[in-house]
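Before we start, here is the structure in question, set down as structure tokens.
Missing here: one protein chain of the complex. Every other protein chain is in place.
Read from first to last, the chains carry the letters A, B and C; within each, the first residue is number 1.
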Amino acid sequence: MATTETVLGVFAHVDTTVRALEDLRAKGYHDLTVYTPAPVHEIEEALERDRPVSRVRLFTLIGALTGTASGFLLTIWSALKWGLVTGGKPIASIPPYVVIAFELTILFGGVATLLGLVILARLPRLRPSAAYDPRFTNDRFGVAVHCAPERGPSVRQILTTAGAEEVGAR
Amino acid sequence: MRAKAGVGALGLALLAILVFLAVSSWSRQPAAARPSVQPITFPHNVHVQTYKIDCQYCHADARRSEYAGLPSVARCMGCHKITAADKPEIKKLAGYAARSEPIPWMRIYKVPEFTYFPHKAHLRAGLSCQTCHGPVETMTTVGARTGPRLANDLLNLVGLRPAPPPVTMGWCIECHRRENAARGMHAPLDCVTCHH
Amino acid sequence: MKRRDFFKIVTTSGAAAAVAGCQQSAERILPLVVPNEQIVPGVAAWFSTVCRECPAGCGVIARNREGRVVKLEGNPDHPVNRGALCLRGQAALQGAYHPDRFAGPQQRQGGALRAVSWDEALKLVAGKIGELRQAGRSKAVALVTQLENGSLAVLMDRWTQALGTRPRVSLEPFGYEAIRAANRIVFNRDAIPHYAFEEAEVILSLGADFIETWLSNVSYARAFKRMHGFREGRAGTFIHVEPRQSLTAANADEWVRNAPGTEGLLALAILRAMIDEGLADRRFSEAVAGIDVKKVAEESGVSAETIKHIATLFGRARPGLAVGGGVAVTGTNATPTLVAINLLNAATGAPGRTIRFGPDSAYGKVTPYGEVAQLVQAMAKGEIDVLLVGPRTNPAFTLPGGLKFADAARKVGLVVSFANQPDETTALAHLVLPDTHWLETWGDYAPREGVIGLMQPTMSPVRDALPMGDVLLRAARAVLGTEEGKGPLPWASFEQYLKTAWEPLLRGQLDGWQAALQQGGVWRETPPAPVTAKIGAVQASRPKLDGDPGGLVLLAYPSFRFYDGRAAGAAWLQEAPDTMTQAVWEAWVEIARETATKLGIAQGDVVRVSSPHGAIELPAYVSASLHPSAVAIPIGHRYAPYHARYVAGSPTPMNPVALLPAGADPASGAAAYLGVRVTLTKTGTRRPLAILQATHDQDDRELAQHVDLSTAREQALRGKPKEHEFLSMYPPQHYPGYRWGMTIDVDQCVGCQACVVACQAENNVPVVGKAQAAYGRQQHWLRIERWAEGRPERPLNVFLPMLCQHCEVAPCEPVCPVFAAYRTEEGLNGQVYNRCVGTRYCGNNCPYHVRRFNWYDQEFPAPLDVQLNPDVTVRQLGVMEKCTMCIQRIVAGKDRARDEKRSVRDGDILTACQQTCPTQAITFGNLKDDQSEVSKLAHSPRAYHVLEELGTRPSVTYLKKVTRGHA
Partner (left out) sequence: MSVVTERHRPPTFADVNRDVLRTLATPGNLYFGWMCVVGLILTAGILAWTYQIYIGMGAAGKRTPVMWAMYITSFVFWIGIGHAGTLISAILYLFRARWRTSIFRAAEAMTIFAVMTAGLFPLIHAGRMWFAYFLLPYWNQRDLWPNFRSPLVWDVFAISTYLSISTVFFIVGLIPDVAALRDASTGWRRRIYAMLALGWEGSDAQWRHYRRAYGLLAALATPLVLSVHSVVSWDFAMALVPGWHSTLFAPFFVDGAIFSGFAMVLVLILPMRHFFNLHAYIQEKHLDAMGKLILTTGLVLTYFYICEIFTSWYSGDHFERASLFWKVTKSYAWALWLMYFCNCISPLILFWKRARTSPVVLYVVSVLVLIGMWFERFNIIVPSLAHDFYPYTWGIYVPTPTDTMIVIGSFAWFFILFLGFIRVMPSLSIVEVKETLPQPLKDGAHGHH
């Protein structure tokens, strides 16, 4: 914490939190972390203007396509291994293999999504971040502002004005 | 807390039953044969290399039967009445002959119950005994590790393709496929040819 | 026991080692001590012998693998059966490997049988006979055997003479004495002729169950189908008269149901009608002087029109053949009835053509029942001190209850049985000297004049046993005090006697003995002797019946599965269904629907059947077709002790013979199987029968199809109009080598179940027991279905052998998750047992339900496990199995062809069912070869596939039955 300081404001209400965020934004503070017990639309809206869309969907797409391909590959390749005829059907019978390909599409897609979440959200996190407070999974909202130490007082000021119950450095 | 202990005990009991279940179902799998010491130390190398006796002189049924066959005690005694009659192993042989008892050889090569393996067809296709049985002419008592092996199975499971161990299905099939491709043979690859 | 383990057993048995010693460790392999020239481990050796399961004497070849017989087949060279074998012949193996076989001689001590040594046992017999001989009471020794007419018979007769005992009695429960008596009267021949069914145009059977047990069922079933089966537009006619719809009746073009005992009257009425129609010579008028067709019609319940119709049909036949037999012609009027039948034959020119005296049947040598009854009476009077009962003879079971054999036997000082497995007679015996099974012994038997079958041991005895001939020789020498080589009985063994006796027979033939052994005997043509019929008045009347005059006539008929009961030890036979009822295991009492309704009896109710001579309790089988004045019970149902594992509860007596009176037909001395009226009472308990077929009504599903004779003829001439082809989304299948297929001619199938048992023997199919079979868990790969059409009381029966259809578009295959079911390159539907997980999806999806699941690990009680075919896997619990079209035989056939550097031809591969079929209804071969028999048949106009509309394209093609409308 040599170059930056983290100022944490704890809020009990959504409207006060949003107000704090708007104020911080107006003052040019963009390096924020907001902790909420549940996703809150207003807070997201306040933040989302700055942030790109989550890249999780890319993981999903790649996973799903891999699943489709491996479904068809596995079925056709393994059927050709022995070339056994059943019920007079061709060795590579595509219609039944669609079922396998479909299931693998979903499976790989789902697993890739999980993977994407874990990677992008930097999970698992072994140690809680400095600004975290257990109340944030209960009924409190937290706004952590990362700023140069000299700007700390001004941030505190903004947070307190917005209606923070508690403001402190972390 | 007593309630918790009860739940725990119940859980343990269930676990025990599950283990029992697993073991009892596993025990349904056919057991594999284990090699063991032969009643008479029969030196293949002496018979094959030194005296140049043809395999089929003793294993005379190989060319006409599913089984290769073992020499009768009388056939052994045909030579050994005189040859090396004073050696301790031969005396054992003479003992069996005198008592009219068969020699309880241990089985080394055995295909599972559900597999039909005819020696005859393989000899007709021009295979030599060594192709499957290894360099018997250099062995004293024949020993071989045959059948599926756990290590091999595990390597396969992770996608490595180690060479299949002798007298396993993968091994049979590999040879059949190779011979069909290389020599234009008609080695069957139909499941029921061997499994019926 | 695993199938290949017996490699080890065998090889120990260079000498005669008991199978009991087969508990070797699984990893030992034992070589022979001394090489056996004939036996190569892994290669089957075949030995020919003669089947002794009944007096028909069919030739048998036994397949010996590693010293043990694993399968029996008919001897293709034998003139009687020509390669076929009935179900009892197929199951004879289970007699040799009978789990209850005596381990050696037994003596009764303190009420139970205990093992003794042969020497002790022989000393006991010889001592007793010697004593009697010294006392001048040699006649107190009696020898009773089954019908023997070869060297053993001669030897035994020499034995009785040398020892001065009573003459030997040949006891056969079904001896056909009345046929002999009638032939004596009409044709002046005391013999049972050979019937050439194949030469007849019309067959009129009055109760003769020639497809089941009558005289020589394999031979006559075969000959019958040669005459009757549809072949290039030709087909004979068969009319059957019987109060009960037997299997033979079900094969008739017209089954005429008559009142029991009226066959003689009917025969005369038919003759009368023939004369009236001008179809028979006027000289026969004398015989039918007092006969009025209308009166007979009234008495027999057969309408006068029917009688005239039969007369017209039969009278026009040149030649015809009328045969009489079965239970309905064994009453006190049996001889006049058969005289009347003889006259019918004479009127249609049968003698010399379809009835051939000369090649006379061995049955002519049976001791008439009347004499047997005299012996039993002598026993009861205490005149007999030693009774020797030969093997496969079970008088305590087969003699009528009225004769009270058991009581008489208790008056005999020493009862010796030569049976090798416990039965009702060994239960009375003081001494049991187990005879070798006929598969283990030397011998000869002439089923008819000119045909002498030679028997040889096909394997060493399974249990400690001595041939009866050897025992008799040793006992006689002990009695007479002579040495081997001297005296009236100098031969060391029966084998030696046999070889001596055969010397003159083979004189002048190089290597004659070997050739005879290989062929299975010697045979030569015996020309028919000319006979003339003597026409005289016939006193045909109804038989005299014992018992309550208001009761129901008891029809006690021989079961085609067990004969007189001697075959009942085989579990295979117990589980091969009776084709008509499809019942397995337990016996039943067949009750007419009318009677059942009256008495309030439902199927499965236990009914007490009582006669003055005894009573038995059996579950009821309610029949729509039985004559209302009769009840019918099959003879021969009994359980062996080891059957306890298959049938729950203690077995009850099931033998209807126990209800019969001691009386006989006075003219011939034949036992009166039609001799008593019985009363029925409901016991109140239920014991449902194990019936395998859910219904005989095919519910318009056209499983068993038929075509009438004129259509069949037209189609045979012009071909069938082309039917639409089935369309497929997939390209046609490609068969690089062979494509195996089968045709089954439903018109040829007589429903004899021989194929079912042959399949069971060949393919290690286990027996499951009554309860499991009743619950749809029977394991048969092949079954014979009976489908009935038309009026339930007079149905048209079609027999449909059903096995895996080896469909080209098999519904079972794609549903298998692990490729355990798949289509082979040769057009078979393969089933890989070791891959099978047991999801049973294939079993559901098979529309024919021919797949069998192993619900349990089925056991083969020792030593039956030694019979297991080493070429076929014994299936583990939890796997699905089914007909493989005898893949092991296909592999062997291809192997043989490859040895000879050629491709497989017709005849190289015979499936087990095809091989044993007496009527050759089944054909197997390569469908790709246009010239093969199977290809030709598969393109017959009569060809169809079962459930064709499902588009499964089976490899098994059926040929429709040809019906004759109203004959």
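By definition in this document, contacts are C-beta pairs under 8 Å (C-beta built on N, C-alpha and C of every residue); 3 or more make two chains touch, one makes a residue touch a chain.
The structure displayed is predicted, hence computed values, not measured ones.
Counting contacts over the entire complex, the absent chain touches A, B, C. Among A:Ala12, A:Leu65 or A:Ala169, only A:Ala12 touches the chain left out of the display. One chain is missing from the display, and on chain B it is touched by residues 3-4, 6-7, 10, 13-14, 17-18, 20-21, 24-26, 28-29, 148, 152-153, 156-159, 161-162, 164-165, 168-171, 173. Touch with the hidden chain on the side of chain A covers residues 12-16, 32-40, 42-44, 47-48, 51, 53-54, 56-57, 60, 64, 74-75, 78-79, 81-82, 84, 86-87, 89, 93, 96-97, 99-100, 102-104, 106-107, 109-111, 113-114, 116-118, 120-129, 132, 134-139, 163. Taking the complete complex into account, residues 692-695, 697-701, 703, 772, 775-778, 783, 785, 802, 811, 814-819, 835-841, 843-845, 847-849, 851-857, 876-880, 947, 950 of chain C touch the chain not shown.
By our rule, only the chains that are shown with their structure count from here on.
Centre-to-centre separation of chain A and chain C, using mean CA positions: 82 Å.
Centroid to centroid, with C-alpha atoms defining each point, chain B and chain C lie 44 Å apart.
Rounded to whole angstrom units, the spacing between the C-alpha centres of chain A and chain B is 59.
Each of the following residues of chain B touches two or more other chains: 191. In chain A, the positions touching at least two other chains are 82, 84. The part of chain C that touches chain A in the complex is made up of residues 728, 730-731, 733, 808-811, 813-814, 816, 819, 821-823, 953. Taken together, the chain B residues at the contact with chain C in this complex read 33-34, 36, 61, 64-67, 69-75, 96-97, 100-107, 110, 112-116, 118-121, 124, 190-193, 195-196. Per the touch definition, chain C reaches chain B in the complex via residues 2-4, 7, 11-12, 14-15, 26-35, 40-43, 819, 822, 824-826, 828, 830-835, 871-874, 884, 887-888, 891, 895, 898-899.
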